[in-house]
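Every protein chain of the complex appears in place save one, which is left out.
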Amino acid sequence: MLDRLWFLIPEFILLAGAMVCAIGGISTFAPIRKRVGFIASIFLVIALFSVPYVYGQTDYTHPETMLPGLGKYIKMMAAFVGLLLVATSGGLIDRGYERAIGAGKDRFDPLRANSGEFHALLLLSLTGVMLICEARDLIWLFLALELVSLPTYVMVAISRWSKTAQEAAMKYFFLGALSAALMLYGFALLYVSTGTLVLQEITEAFSAQQNNGGLLVIAQVGMLLAIFGLLYKIAAAPMHLYAPDVYQGAASAVTAFLAFVPKTAGMIAIILLLSTVGWEDGLPPAIEMALWVVAVLTMILGNIGALLQRSVKRMLGYSSIAHSGYMLIGVIAGPELGLPAVLVYLFIYGITNTAAFATLASLSRGGKRVDSLEDIAGLYTTSPLAAASMSVASGSLLGIPPLFGFWGKLLLFAAGIAAGQISLIIVAAVSSAISAWYYLRLIGLSLLSNPHNHGERTKVTLRWPLAVAVVGACISIAGPLVLEGVMVDAKEAITLPESELAMSLPSLEVDDERE
Amino acid sequence: MTFSSHHADIDFFSSLPPRRTHHRLGGFFVTPNSQRVSFDTIPTAMDFTNYLPVLLIILMAVGFGVINIVASGLLGPKRSGDVKDSVYESGMNPIGTARKRFNVRFFILAMTFLVFDIEIIFLYPWAVDFTQLAQGSPEATLFFGRILFFLGTSIFAYIYAWKKGVFRWD
Partner (left out) sequence: MISIMQSIIATPAGQIDQLVDIVAPTWAQFILWMPLISLVLCGLCAALKVKTKAPAIITVISLATSFVLTLMLYFGYEGAEVIHIFEWIHVHWNGGSFISDFALYIDKLTLLWMLFVTGLGTLIAVYASEYMEHDVGKGYARFFAGVSVFLFAMSCLVMGDNLLMLYLGWEGVGFASYWLIGYFYQRPAAVAAAKKAFIVNRIGDLGLALAIYLIWSTFGTIQYDGISTALAAHNNDAATFSAFGGWTVHAIPYLLMLAAFGKSAQLPLYVWLPDAMEGPTPVSALIHAATMVTAGVYLIARTYPLFQLDDYALPIVAWVGGLTALFAATIGMAQYDIKRIMAYSTVSQLGYMFLGLGVLSSYGAAYHVFTHAFFKAVLFLTCGAIMHGFAGQLDLRKLSGLRKMRGWKIVSYTMLVGCLCLAGFPFTSGYFSKDAILAEAFVTQGSGFEILGWLAIFTAGLTAYYTFRVWFRVCCGPEYYEPGDELHGDDPSSFHPHPPRVAINFVLIAIASGAIIAALPYFMDNETKGINGGWVAEMVHDSPARGGVPNAVVAVVDGEHATAHEGVANAVVDQDHATHGSILGMDPHKAMYYISGVVGMIGLGFAFFFHLARRKAADSLRNKLLASRFTRWLPIAMENKWYVDEFYIAVIRTPLWILGKLFALIDRGIIDGLLVNGIAGTPRAIAKWFSPLHNGAVQSYAVSMIGGAALVILLMMFMPEIMSFLQSTMIGATP
């Protein structure tokens, strides 16, 4: 039991951080109150550095989770991208309120201060992501998933003082509850079909069923329902409908969070669930076919939906849908090449997407947050840095060759080809080509076109998000240098303990001496 | 992708999973090694006799409501008047628009109440179980640690709510 607790140390650190942030945010002592984000990032840094230490200890045996190596990769990734996300939300919450208090125009009222809660919830949500990796049974999995989701509902609502944010939060919450119900129904059916909630025992039961003439229909339905519930988290069709509205309604920093954290959570949960079935003999046809349909729909609907948008955030929301579709290719392809590719892609996508949204978060035009394509036009005239990072991020999301995003896509597509999913790759390639339209438009608008004459110029008003954007852009450019390391880590993360799969990609020659 | 139809001829409930001797309901709430935990003997999920307690609770809930209404109808005094005949709405005026806003403090208070409510609900079975563990055994320590953690979160929530000012009614 203590072994299990040992591997939860990063989660405990974040939990402590969340408590400190929540209390600190309503402190009457302004310096603490204003630096909640900083406190949160300190805890994230500690958690980040604790992960290699925790997983480096040999005194503790890892609990019997489905993918024991997954935790190290995901926790580090969550903490690292979490840092970027905290910085992205820097200067967002309570800024005007604190300024009013500082100017003596307003009196401090804990009920109206949100920064502490915001950061506490952010940390809690990240804790949820980390906990998913340690899930040994369906209840843990469900609770962890809810720990990811519940804070995000609040974060959407308190990120902006606007009705659209409230509406987005409401939609997100109701539809999230619906999808959670779907998922729970699936879990119940899984329990019915196997008589257990422990993932490893479900695996055994499934293999017994496979030997006995195939998976029970009820098990397949349960699995599909659970996956469809999880599709909501990753914003994949047909559970994607909320995404554009919610992404547009929330503040950019929160949107960046929504596009990465629940997606990671959902992706890992799907991988964990599917690993009970296993890829050795191929997924059961019904599940594979369903995932195929979902991936195709997601890629096409995501990319096509983005074409018509005038709002950058909405456009990026659709693009986020499309990226889920790409990642599903890796899920279908299986643990040998596909799942490591998914993990690598999550990392790459997390950084580039955060960079894109962080650029938006840093900008404002005439005192309003930037949203429409018009606001982006001619960005280079006022802020070449923002324009450059926006372009690099878009290019990376599109997958322009030297950039990080290209390699992620390449890995996914290669995994798909290796798994024989040619039709899927063709759809992915075509929809990628379609996506060039709006990504390139983003680049063209920010770098090449002239600013709109009417109204004020778009300016950088928040520096922290811009810093995140620049860092993200730099990683997008320099990332390929560390790509191999990330791939090795991702491969180590996906080691199915029971299936005796090869621990590393066979065709990929990795220098053992370097490790 | 070819479709093998090997599962098409299987009836929905025809082949049940093999019965297991040891089933556990999740690992987080139940210590695997603890002999105290009585969930150990849950039969398969398909055995509907195991859902009897649920049925019992449903019956109790429905019965509680029915008995109350019936009893108050039988036992209560019967006087009538404009006010007496109107619907009881916890002190609110029952006539008027239904889309009326409640003060948010009602909700905050309700949620704060829930914190302690849940705490008590958990504490009671815990206390019952804890006395049956061998004193000083690792299981007992762990069991104690867990409830401390749980209480800690509740206390934290309480402090937070207090600091946030939810108990002020002004």
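A and B are the chain letters, set down in written order, and residue numbers restart from 1 in every chain.
Assume a contact is a pair of C-beta atoms (placed from the backbone, for glycine too) under 8 Å apart; a residue touches a chain by one contact, two chains touch by 3 or more.
It should be emphasised that the depicted structure is a prediction, and the values quoted were computed from it without experimental measurement.
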For this session: Write down which of A:Pro52, A:Gly213, A:Pro238 or A:Gly420 is the residue touching the left-out chain.
Result: A:Pro238
For this session: Give the residue, chosen from A:Ile23, A:Ile39, A:Leu138 or A:Leu182, that touches the chain omitted from the document.
Result: A:Leu182
Exercise. Any idea which of A:Leu143, A:Leu184, A:Ile434 or A:Leu447 touches the chain not displayed?
Worked result: A:Ile434
For this session: For the chain that's not shown, point to the residue among A:Phe80, A:Tyr153, A:Phe228 or A:Tyr380 touching it.
Result: A:Phe228
Exercise. Which residues does chain A use to touch the chain missing from this display?
Worked result: 170-171, 174-175, 178-179, 182, 217, 220-221, 224-225, 228, 231-232, 237-239, 241-242, 244-245, 285-287, 289-290, 293-294, 301, 303-305, 307-308, 407, 410, 414, 417-418, 434, 437, 480-481, 483-484, 487, 507-511, 514
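Criterion: only the chains that are shown with their structure count from here on.
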Exercise. So how far apart, in whole Å, are chain A and chain B when each is placed at the average of its C-alpha atoms?
Worked result: 32
For this session: Going by the contact rule at the top, pick out the chain B residues touching chain A in the complex.
Result: 1-4, 6-7, 10, 12-13, 15, 17-20, 23-29, 31, 44-46, 142, 156, 159-160, 163-166
Exercise. Where on chain A does chain B make contact in their complex?
Worked result: 1, 19, 22-23, 26, 109-111, 136-140, 191-198, 205, 208-209, 212-218, 220, 284-286, 288-289, 292
